[in-house]
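A single protein chain has been omitted from the complex, and every remaining protein chain is retained in its original position.
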Amino acid sequence: MTSQPVAMFADDQGAPGLALAEHYEKVRRFTLHLCEPLVVEDYVVQSMADASPTKWHLAHTTWFFEHFVLSKALDGYRPFDAQYNVLFNSYYNSVGPQHARAQRGLLSRPSVEEITRYRDHVDRLMAELLENPQRSEQVNALVSVGLHHEQQHQELLLTDIKHVFYTNPLRPTYRTPKRLTQAPAAGQTGWHACSGGVYRIGHNAQGFAFDNETPRHSTFIAPFELSDRLVTNAEFMEFVEAGGYHDPRFWLSDGWAAVCTGGWQAPMYWENHGSDWWQMTLGGMRPLDRSEPVCHVSFYEAEAYARWAGARLPSEAEWEVVAASLEVRGNFVDDGFYHPVAMQPGAERQPAQLFGDVWEWTASPYTAYPGHRPWTDALGEYNNKFMCNQMVLRGGSCASSASHVRATYRNFFAAHTRWQFTGFRVAR
Amino acid sequence: MTSQPVAMFADDQGAPGLALAEHYEKVRRFTLHLCEPLVVEDYVVQSMADASPTKWHLAHTTWFFEHFVLSKALDGYRPFDAQYNVLFNSYYNSVGPQHARAQRGLLSRPSVEEITRYRDHVDRLMAELLENPQRSEQVNALVSVGLHHEQQHQELLLTDIKHVFYTNPLRPTYRTPKRLTQAPAAGQTGWHACSGGVYRIGHNAQGFAFDNETPRHSTFIAPFELSDRLVTNAEFMEFVEAGGYHDPRFWLSDGWAAVCTGGWQAPMYWENHGSDWWQMTLGGMRPLDRSEPVCHVSFYEAEAYARWAGARLPSEAEWEVVAASLEVRGNFVDDGFYHPVAMQPGAERQPAQLFGDVWEWTASPYTAYPGHRPWTDALGEYNNKFMCNQMVLRGGSCASSASHVRATYRNFFAAHTRWQFTGFRVAR
Amino acid sequence: MTSQPVAMFADDQGAPGLALAEHYEKVRRFTLHLCEPLVVEDYVVQSMADASPTKWHLAHTTWFFEHFVLSKALDGYRPFDAQYNVLFNSYYNSVGPQHARAQRGLLSRPSVEEITRYRDHVDRLMAELLENPQRSEQVNALVSVGLHHEQQHQELLLTDIKHVFYTNPLRPTYRTPKRLTQAPAAGQTGWHACSGGVYRIGHNAQGFAFDNETPRHSTFIAPFELSDRLVTNAEFMEFVEAGGYHDPRFWLSDGWAAVCTGGWQAPMYWENHGSDWWQMTLGGMRPLDRSEPVCHVSFYEAEAYARWAGARLPSEAEWEVVAASLEVRGNFVDDGFYHPVAMQPGAERQPAQLFGDVWEWTASPYTAYPGHRPWTDALGEYNNKFMCNQMVLRGGSCASSASHVRATYRNFFAAHTRWQFTGFRVAR
Partner (left out) sequence: MTSQPVAMFADDQGAPGLALAEHYEKVRRFTLHLCEPLVVEDYVVQSMADASPTKWHLAHTTWFFEHFVLSKALDGYRPFDAQYNVLFNSYYNSVGPQHARAQRGLLSRPSVEEITRYRDHVDRLMAELLENPQRSEQVNALVSVGLHHEQQHQELLLTDIKHVFYTNPLRPTYRTPKRLTQAPAAGQTGWHACSGGVYRIGHNAQGFAFDNETPRHSTFIAPFELSDRLVTNAEFMEFVEAGGYHDPRFWLSDGWAAVCTGGWQAPMYWENHGSDWWQMTLGGMRPLDRSEPVCHVSFYEAEAYARWAGARLPSEAEWEVVAASLEVRGNFVDDGFYHPVAMQPGAERQPAQLFGDVWEWTASPYTAYPGHRPWTDALGEYNNKFMCNQMVLRGGSCASSASHVRATYRNFFAAHTRWQFTGFRVAR
């Protein structure tokens, strides 16, 4: 397979109506905003191999700009610290060796202060570069990739610190979030019907997209109906209370193994306090809100629930053809809830909640689209080497930036993972 | 999802032109034929968790008939030994608890002799049942499933004993196989072109099929070309010698992890003897035949080779639309080679080698077809609970019975597995 | 440290009053006698890494004579099979590489029949050698070592097959053992008092001893009292029922970890059947006999019991100074019980049960005696490289041959091991 230059697809210059330099500054500043509630000690801990310490996120996203933009755009650029090329390279084998992922939490140095100096250094040079009107299209494209990359790590930063705080018996609070007034129960699911036929899905090459969203291509879809809202805690609790976690008949074989070896009894972050369920949130422990979308479930749990409920998960194509015609609106990190929120009374259900709140597990394994060409060089590793043993999720979450989400966006995680803001809706 | 009765799909009465009773007797006898070269000790060993001891295969396939046919068809049937329901239940949670898979090799009892008595007992009752013309369609269907099930285990019996013999430094020989005269090099790959459009794939409900092959449904395929033969040892050796196992750029992330943790340097069963490569076969160690199809590669190796060669693996739909029009002919276990054979000079390449020789890895993760309904009850577990983290393989192998293979057949294994007779062809 | 020739210490010619050739024949035949109840499949299985398959024991003990006697005593001796030097070398690094211990159960070949031929071959040559009156003292010494070695493996063969049968849910019976008439409860422990002072312990160089029993040396012992019998099942059951396995205060730190990770609730092979305790024996499952010595406990359990009971375990020196003056009499494998037996009414308690029944855990870590010199060459590995992280046991068991046991004999196992016939008595 041949590969394609990044510039061919990553051709926007930031968010609409915003110069790239401004967008750069805004995105980078938002990362620091997310760190404000933390004490220095919080930046250091890695509570499991899948997660990374906050200070690693701060440094890695900076290294991304340093390595993929500055070191290529500036003649004779000398790295801030040559060892950072190993410490903060996540997984780019084409770039060179990497510090072992599971050992990111063993590094007390560089300190947060040193990493802050590193960020400042790179931001200064990036600002100069972005003020230069002669810069190439390739630079623009790479900066766009870098900013979307940083937005992905903003989301990870939140989910990872949530896990750090949950691992701690003291259960610290990240930030007292805004709270909506209590919403009423969601009411019956409505079904959004679509006729069968050949549809076009994938990115149309207008504005930014990751390479894995391309090329736009035809796919045949049989007639289907998509639920007009997310599955709620109330609904999922019925599954729990019906013994769903104790009956292998509802589960995929690998899913049942995960239930047994992980001792799963409910979604992650749920705790049974006698007669009540509580859940860990970025605002600390609080009673489970039955109207909220269920969150922190694995693909296995979503799939088992759907089977139990006599339904199924939608394919990513089914999801996308419905989402394609809708505006990207929803509960994003910009809103400051840091948690999925219940559907408000009177919400339009065209369907509702497709964007934001929770990433929605689909029935689709993550594979290359027909005719797919990855980005050139090391950036080809960004998305493509993970195209095995992962499931596609769609729609963004309460930890995603609004400017980062679109209908064609393909997120992916292994089927057992639960620490992301992951939920689902059903189809039939 | 609702489920469908087994009878709806498993409605043939064995192989064409053969009464079901005769087919039963023939298939069961073939299992014993495969055991002839073994000494009693060989029946006991489980050389890895994925494999099973020969005597377990003999007992489990028997239990399948006892539990799914006899105990349902015969009023008041009393099991041969109630504990066998645990010992020889493979993975049917709906039936009850199972002896742990990884501990099958820790059981010296029941002895081979006792298991032989068990087989005889069940065969006697099955023969009576199959002579009864009043038996139900459901019984016929279940017997068909049981025989295809036994044929699957015949293949596993061979691949598992091959692994047992390879694990032993003495490297015993299973059976001196028939050998073809040495074939010439395969020559250039030809490309079989197909136009794009909506195709129908899946089983058409004529004759036996597993539930996972249904329903027949539409799918859109873009124009593609399929290689007209399998990749050979000579070709794969180029990849090995070009450093393919040392360069992460060719590999999926999980694949590279498998290379590193497994210390992979070449396909399984290859050994580097100085300047020559040898390989373990069921006929013992012998020099690698460059003209033979490459075998005992994982999905990861097939995928890496394809990327290195500037091609890709076909999807299962692409494979099926080509195979659908061809006769099911090839090198099967019936032929007695117990190993893939080189394409003979003058072979028709329409394309060639689609059936037999090696199971062909496809690019398709194993998922349910749109509108799929699994079989009822415990048999719904047969295929469906594995629809995650597995890849589809097509076409049967040199260890498959000819009467067991068809164009719609979907085999599946995890991407890292190599002990089956697995190879591949490329597409573009 | 210098080493000493084997001949210096292993200078008896078998059992008293028996020519070495006869003793050789008798010991070797007894091994086969122990195998009589087994079917071929039983010889193959290795149910845990600590244990070995029966056929491995048969071959390894034969290899011991072939390698350490025949290959040295016979000019130009050619091994029966050169690969056996790897397959059946247990742990002698000085001899060469070894097949991995944990993989002994993965070898179906050589078959039992082939190993029987191997034994016959070696026995024939050994018989010729032992008929030769010109043979050296060194040969005599090595043959003595080989026979004591074979007797050790006879014991292991029994404990290993017991574990194989316990691992199997069918719980086969090895041999219906002789049974004594039920004994009455053992009555109160009496205390055997010894005054303090400097004692001599260790082997006095008359007759056979392993190198680890030498040199005889002085040691200071404070006044102590030794229980005049073994701890019984009835007594140990009190500890179990008092919650001993649930209270960390009684346990060494490593012992408590073993309780928790192993889920220990009682001695190995005990099973709680509602209100009754049963135990696995070589005669199958049977109700626990309260009068029998407790068996299959680890050092940790013995030590915890002693602390709970306000006592302690004796040191090996304390045990030996008491045992030294007593005749070696007790329940040995020769008696055919294959299980510890209750003390019979009227037994002399001088103290009783010091020899046979169960190996007695002592408080002594296994270390070299002051001035110790190991055997020369590879045989120096026999005992000496294990002098760390093991505890000494004394007195032999119901699976030991009477001709194999003496007061100075030092057995040793890791503190957590339970599958040997291990029990204890207390001191204060």
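Labels for the chains are A, B and C, by order of writing; each one numbers its residues from 1.
Note that in this section contacts are C-beta pairs under 8 Å (C-beta built on N, C-alpha and C of every residue); 3 or more make two chains touch, one makes a residue touch a chain.
Note that this is a predicted model, so its numbers are computed, not measured.
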Quick one: which shown chains sit in contact with the chain that's not drawn? A, C
By the document's definition of touch, the residue of A:A19, A:L32, A:A49 or A:V86 touching the omitted chain is A:V86
Contacts from chain C to the absent chain lie at residues 1-2, 91, 93-94, 198, 217-220, 222, 248-249, 251-256, 299-300, 303, 307, 310-312, 363-365, 367-368, 370-371, 385-389, 391, 415
Need a quick check: the contact residues on chain A for the chain that isn't drawn. 39-45, 47, 55, 83, 86-87, 99, 103, 105-113, 164, 167-170, 172
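The criterion applied here is as follows: only the chains that are shown with their structure count from here on.
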Using mean C-alpha positions as chain centres, tell me how far chain A is from chain B in Å, no decimals. 38
Distance between chain B and chain C based on Cα centroids, please, to the nearest Å. 48
Junction residues of chain A - those touching two or more other chains: none
